[in-house]
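A single protein chain has been removed from this complex, and every other one stays in its place.
Letters A and B name the chains as they come in the text, with residue numbers starting at 1 for each one.
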Amino acid sequence: MTRFLFRRLAILIPTLIFVSMIIFGLQQLLPGDPAIAMAGEERDPQAIAELRAKYNLDKPIWVQYGLWIGGILQGDFGESIRIQLPVSQLLLEKLPVTIELAVLSMLVALLIGLPAGVISALYNGRWPDYLANVIGLWGLSTPNFWLGIMMILLFSVHLGWLPASGYVSPTEDLWANLQAMIMPAFVLGTGIAAVFMRHTRSAMLQVLASDYIRTARAKGLYERVVIGKHAFRNAAVPVITLGALEFGQLLSGAVLTEQIFSIPGFGKLIVDAVFNRDYAVVQGVVLCTATAYVLLNLLADIAYFLVNPRLRT
Amino acid sequence: MSELAASSPAAAKKPAREDSPTRRAFRRLLRRKGAVVGLVVVLLFVCMALLADWIAPYNPTEADWSALRGEPTLEHPFGGDELGRDVLSRVIYGARASLFAGVISVLLALAIGIPVGLLSGYAGGVVDGVIMRFTDAMLAVPFLILAIAMAAFLGPSLANAMIAIGVAAAPIFVRLTRAQVQSVKVEDYVEAARAIGNSPARIAFRHILPNIWPALMVQSTLTIASAIIAEASLSFLGLGQQPPEPSWGSMLNAAKDYMSDAPWMAIYPGLSIFLVVLSFNLLGDGLRDALDPRHRD
Partner (left out) sequence: MIRTSALAALSAVVLLGSGAASAQTLRFGLAEDPDALDPTLARTFVGRVVFSALCDKLVDISPDLKVVPQLATEWKWSDDNKSLILKLRPNVTFHDGEKFDAEAVKYNIERHKTMQGSQRRGELSAVTSVEVVDPLTVKLNTAAPFAPLLATLTDRAGMMISPKAGKALGEKFATAPVCAGPFKFVERVAQDRIVLEKYDGYWNKDNVHFQRIEFRPFVDATVRLANLRSGQLDFIERLAATDAKAVQNDSKLKFASITEIGYYGITINIGKSDKAKTSALGSNPKIREAFELSLDRNGINKVVFDGLATPGNQWVAPTNPAYAKSVPIPKRDVAKAKQLLKEAGNPNPVVNLVTPTTTDASKIAQVVQAMAKDAGFDVRIQATEFATSLNMADKGDFEAYILAWSGRPDPDGNLYSFHACKQPLNYSGLCNPALDEILNDSRLTTDMAQRQAAWEKAAKIINAERPIIYLLHRKWLYAHSAKLTGFKEYPDGLIRFVGMKM
């Protein structure tokens, strides 16, 4: 077990190094000079030159990369050229928001996806199967930004039930916070519900056709007991491991959903930074989310390993 | 009974057609109504895209100042958009851009993913290690961020959006191909092929690929669905199809400013995206059921 863990952790490092190179490289590829993009409307040449010097933009690429990595190892993620605040401060501010949104979205996804998958498997081939399928797939088949705008127009403008957007910290006002997060969580959750539906359905179908279910049925146990105990417990395994991975994706920030609902999380931060050529922000945030994703992957592997005795040998 | 039929003169004329795995899979696919509906809808939209020149009533880029955000009428069944162009014609032509975005991106992803996956899976060792770490790294960067950065780098256009989405989706296929290769690599027929001295390339193409295409087909169909959504998202940010050419995504982007004024501008492209993407998803799920030997209806 420890060997397995050690080996997996060792793999993490080159992966993260590659991530840093990919995201750094992509930023450098972006056309347009950040100093000019950040310069005032007047494009004062001296201000531009000073900006370039301050953020090391005039140095060769490998030097910039080295400076950046060096900074990261010391805990300095650089500074946002646009608002002149440290990236680490931005990260700490946005992390709880993104995590809360991710957790709520997962809940929505599970609430929709799991039942849909179960129903689909149980009534395989009949109309509840197809209905559950469509419900599960519906969120995946609609662009997030689209669904978001439609929901705002319906629930905020026409019905006035929910606030249109904006974020209130849960420590300030829990009820207002939940009100603000319901719609974006719904939009994001429906998007990934399909994954849960598919895997639940697939796992359940497998298990339903397997031997010990037949044996349980033969023994005359109630249908519900049969399903509940054996089938569901076994179908839960891939769902748990999958849950960890999808959580990782959510952590990366639902880029457009946060934009529409003005939720100050990672997604919004990254998109704005790409268009503003705010290198340090993009690099810092992506590196963080990638690390989180990779770690969650590792956790998922460990969970799968622990749960599945066959892999232990 | 069947032996008699097989030995009869009539049977001798017709060569005995074996129930191949493909045909069995196809029959299983047809049995799943969701997949059938999906397939039919996809084919309908493909036809619409191919026959656009003949079925669209107007030129999609022709502006008609009098129909500015006009309501749906007999002349313009889907109404007019923000520059007075016919929404129906733009939806029809938009199918081209959106379907293209979906299919070409995935073809590109396959073109990159399959060879790299084959190499990685077959070679093993350090090569496999490096490739997989790089693939993992690409998968760790949020898909849309990769696509946005690449599209921004290449410049806003439909073609560049397709390239960006294709490259961002390639790692999925690298991983899938490699996993399939690894499981197939140890099969007897591959060992045998190697024993008799076939080159790795020959083994890859003649023995490995034919056995892994089902999984690739399933994933491709599902990725086409995601790619169409991705194109819509990139267009929303101004990075996809550029005006005046239509794509459903860019139409939605323009429509969002006129939601109360001219909702038809948003309804029809939105509905089209939904139908096509849902259909690809249903088709993909159906394919998975049909091709997966573990699933028995």
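Methods note: contacts are C-beta pairs under 8 Å (C-beta built on N, C-alpha and C of every residue); 3 or more make two chains touch, one makes a residue touch a chain.
Please read all numbers here as calculations on a predicted model, not as lab measurements.
K.L.:
Which of A:Ile83, A:Leu174 or A:Ile240 touches the chain that is not shown?
P.N.:
Considering the complete complex, A:Ile83 is the one touching the chain left out.
K.L.:
For the chain left off this view, which of A:Met38, A:Met106, A:Ile119 or A:Ala300 is in contact with it?
P.N.:
A:Met38
K.L.:
Going by the touch rule given at the top, which residues of chain A touch the chain that is not shown?
P.N.:
So the residues of chain A touching the missing chain come out as 30-34, 36-47, 50-51, 54, 80, 82-85, 90, 93, 149, 152-153, 156-157, 160, 163-167, 259-262, 264, 268-269, 272, 275-277.
K.L.:
Please give every residue of chain B in contact with the chain that is not shown.
P.N.:
63, 65, 68, 82-84, 152, 155-157, 238-239, 242-244, 254, 256-261
Here, only the chains that are shown with their structure count from here on.
K.L.:
If you average the Cα atoms of chain A and of chain B to get two centres, how far apart are those centres in Å?
P.N.:
23
K.L.:
Give the list of chain A residues in touch with chain B in this complex.
P.N.:
11, 14-16, 18-19, 21-23, 26-27, 29-31, 124-125, 129-130, 133-134, 137-138, 140-146, 149, 153, 194, 198, 202, 205-206, 209, 249, 252-253, 255-256, 267, 270-271, 274-275, 282, 286, 289-291, 293-294, 297
K.L.:
Quick check: in the complex, which residue numbers of chain B touch chain A?
P.N.:
31-34, 130, 133-134, 136-142, 144-146, 148-150, 152-153, 155, 225, 229, 232-233, 236-237, 249, 252, 256, 259-260, 270, 273-274, 277-278, 281-282, 285, 294-297
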